[in-house]
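For this depiction, one protein chain was excluded, whereas all remaining protein chains were kept in their positions.
Moving on, here comes chain A:
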Amino acid sequence: MLDFLKRIFADSSSRKQANDRLRVVLTHDRAGTSSRLMETLKEEILEVISRHVEIEGRPEVKIIREGRHSALDINIPLKGR
């Protein structure tokens, strides 16, 4: 049922695409970063962490925006003993 509703209301408008693309571009413009740099950053951060503790699940490294300010959001689930 939820999937059905999601499909009906899925927003594939060009306005949504413009917003999605702008979110990414402006975040990188403001922080002086790029998608490529984020990938490198993610790999290196994971490498350092995994040298000391075991990682489990899907780690995330991304830039989040709040107003005109950006922050690096790092979410790395660790394996329990």
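One rule holds in what follows: contacts are C-beta pairs under 8 Å (C-beta built on N, C-alpha and C of every residue); 3 or more make two chains touch, one makes a residue touch a chain; residues count from 1.
The rule is short, and it goes like this: contacts and distances are computed from a predicted model.
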Between "ABC transporter permease subunit", "Zn-ribbon domain-containing OB-fold protein", "Septum site-determining protein MinD" or "Beta sliding clamp", which matches the UniProt record of the unshown chain? "Septum site-determining protein MinD"
Touching the hidden chain in the complete assembly: which of A:18, A:37 or A:78 does that? A:18
Note that chain A touches the chain not displayed via residues 2, 5-6, 8-11, 13-16, 18-19, 21-23, 25-26, 29-30, 67-68
